[in-house]
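All protein chains but one are shown in place.
Each chain gets a letter, A, B and C, in the order it is written, and its residues are counted from 1.
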């Protein structure tokens, strides 16, 4: 089968690989219908993700059709259309029982990381019964692909952790795909204001179309000041960090008001300076989270009922044969205006 | 009247001052019966608290008897015995209505800071109806003094923010008065283990008597390692920072397990390094809080019903005339083994 | 001044009364600009509300302008435009501090009940600082009148108590003004389905316009069956009772699914049969609540930001001189299709 393979820092190729097979009774083999590329895949290609070794088929998002299931799988059968969660969850360990699927002792984020992933014609899914979701009749498959990772990530790490609530004031720092996913899902809780902050006017324009009530281009270094003016000196209730560098995290430290939350989504590569000398008395919380994808069923209901339309994130389409082009387009997002790219397998 | 006055960095004196008078309809004048010294008072004397100017009468804890009340005060009258909250709360502003008394727009921590405090024969209490509590018949007044600040601080900033719960594992870094207050109040939630960490063996011995299930002297720099061994590599559910320096906060970063909380109580003077490069995916929360003293009535019930005995924190007694000695004893706590000192006015 | 007075069961009149005066330091006298009639006022007129004695000026909703304030009032002054909460709250008692303003020991629902109310040219508001809200510049005054009672009631007793959440399924039994207020405010949490149940097709048509995803006319006695079919046998997550008679409460008992909530808003006059022989094992909650109006500031933000438009509830307008007509129109709601009637004072 065709598969997109990480070959070490800076190396990638579409290769021919043997089809995966059932290894454990809980496995399912899924024929991929649609997949996509995540910002994390770009990190892997740069060599920044130590757990992912050369030779790995990338990808942790997608929808497909079940080809075969292991002996222990009773709730799925060949032919079922399924949504693949980016997080594999055994459903049995202490973390899974607490809803922290990301820390599943035999799962978590393993697809396209420590085992082969979804950017291929077929993929093996461990713990299939608790890591796949049936796709409802008539559902939009591209919307479903957005439920594999990006929507639950924006929602769980940003919106839920950030305690977004009716009438509250939210700032989202970073208007890339993940910040926009937070923007879309934040509106499920009807905050009064959502202020989107980025360096790129195009992305801010997208944010306005997606429901931001204010946008701030922070190129001039005055974003904190502007937010303080907008909030009459109080700061925001929720500051969502959706970039992953020290400067954006520290901007969040400046934006958050007393009693507020900084909800970190960004994947950070180095420490940040935490200004406890001012924050110790501000009654704030800072949260971190690797997505658990525990809200996927709930988000699916909001998509099916028309409360959010995640296909608005899809900007480009490719076939699996064109996946190198897809990576190129996604990698040059500022120029191409790419958000999420769909790859039809 | 006699009053203990801050005279600028390094300067302190017991002076003669005029008695305070009612200034606003919501005020009460309270004759102090017992007060105490807080670690924060030592910070003020060093000149570390910018809001507190020379000439200020210090002290934000105590019990007393109401002498007179302003025209707007209907729920207290002369002769009532009262507990003085370290936090003044108007009960009307948005923060007070959210239970964030510490951020009251006309109150908060003002006593012995921006207005004269309790280390005197009399004190003026603004917003008296929402900043004083009646002392129940037969209550131990020294226990009540512990409810002004130290017990709610340990409980709100450490235990509640840290989500201590039955069967959970807690580490408290710092076994001084505030860490011990967290230790006492943590037991209201029956955690399975409370690990106390300090550099001073005497304080750790006190912690064992107060209910710590383990103590670790961190002088050898191996506290994190030891905790990981004790928790079989998982880390703790709650790490309470009760010191206020970068090293202890970073120890908490190392101790906290996935899904856990770092609850900061410490008053920090400089930034700390937050290791988001590892913590971003650990699903943790970090909380800060200036005590709101919103749990004072609830803690009073637990004291009255014998669930906790805060008088265990009291190690020394002085009269107001001896307050310079009291400061000396409290300031040399390592030698004197002082925890809280009671000053009888 | 002109005032609408309850004269005993079945008796009502527009009378001439002396203007109210400041009685306590915390009072304010408010000149009424707009008021409205509540279903509870009809109950009083029938003689069903024992606490309300003949001679009482009715009304507990409205907006107005402050005429004078008592000596203890510092946050409002003559000329301020204010929203009057139906619940008077002292801000000091234990219930107020817990956010249960409805049970304020010297307040609660007293306006137009145990003290004179708002259906008059002037009203005295006790505990003014914690029972009035400033009206933002440019706010729609008729929207503000809806924030006195009906919107917080639908939201607090129905939506918050019912734990309405994104993707959930809600049934609201009763499509009168209060059920519609619950319908409007439920959408702040983006449930997937809101099923509205009533006997009156006109009100169900209104419900559809207000956002109900399904409506059921329960005249045929098959509402429970229909809901079970719609939910594939599972029942709803939230059943909101917005009528107040045994039959509608028991319908809620039949609709609620395992793990769900029955949130009672209705004012009941007699006991209901609770089928614990089936419900004991269903893991449900039943909640009751007299509105606390503690969410008024938050709802005001959602109105100001355009998330909800409560003026959709306003169907008729009258002057204070026409208040008997207003009562007649409101009392014959089935015929007149009245929801809320505005009375301009």
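Here is the rule we go by: a contact is a pair of C-beta atoms (placed from the backbone, for glycine too) under 8 Å apart; a residue touches a chain by one contact, two chains touch by 3 or more.
Since the model is a prediction, treat every value here as computed from it, not as a measurement.
Engineer: Out of A:72, A:136 or A:269, which residue would touch the omitted chain in the full complex?
Structural biologist: Within the whole complex, the residue contacting the unshown chain is A:72.
Engineer: If I consider the whole complex, including the chain that's not displayed, which of A:25, A:55 or A:269 touches that chain?
Structural biologist: Hidden-chain contact among the options goes to A:25.
Engineer: One chain isn't shown here. Among C:8, C:54, C:136 or C:258, which residue touches it?
Structural biologist: Residue touching the absent chain, from the options given: C:258.
Engineer: Among C:24, C:165, C:254 or C:287, single out the residue that touches the unshown chain.
Structural biologist: Checking each option in C:24, C:165, C:254 or C:287, the one touching the absent chain turns out to be C:287.
Engineer: What chain C residues would touch the chain not displayed?
Structural biologist: Considering the whole complex, chain C reaches the absent chain at 95, 98, 100, 102-103, 161, 244, 249, 258-259, 264, 266-277, 279-290, 292.
Engineer: Across the whole complex, list the residues on chain A that are touched by the chain not included here.
Structural biologist: 25-26, 71-72, 75, 91-92, 94, 96-97, 99, 129-130, 294, 297
Engineer: Please give every residue of chain B in contact with the chain that is not shown.
Structural biologist: Residues in contact with the chain left out: 165-168, 187-190, 192-193, 213, 298-302, 304-305, 307.
Please note the rule applied: only the chains that are shown with their structure count from here on.
Engineer: Report, in whole Å, the distance between the mean C-alpha point of chain B and the mean C-alpha point of chain C.
Structural biologist: Centre separation, chain B to chain C: 42 Å.
Engineer: Which whole number of Å gives the spacing of the CA centres of chain A and chain B?
Structural biologist: The computed centroid separation for chain A versus chain B comes out at 41 Å.
Engineer: Which residue numbers or ranges of chain A touch two or more of the other chains?
Structural biologist: Residues of chain A never touch two or more of the other chains.
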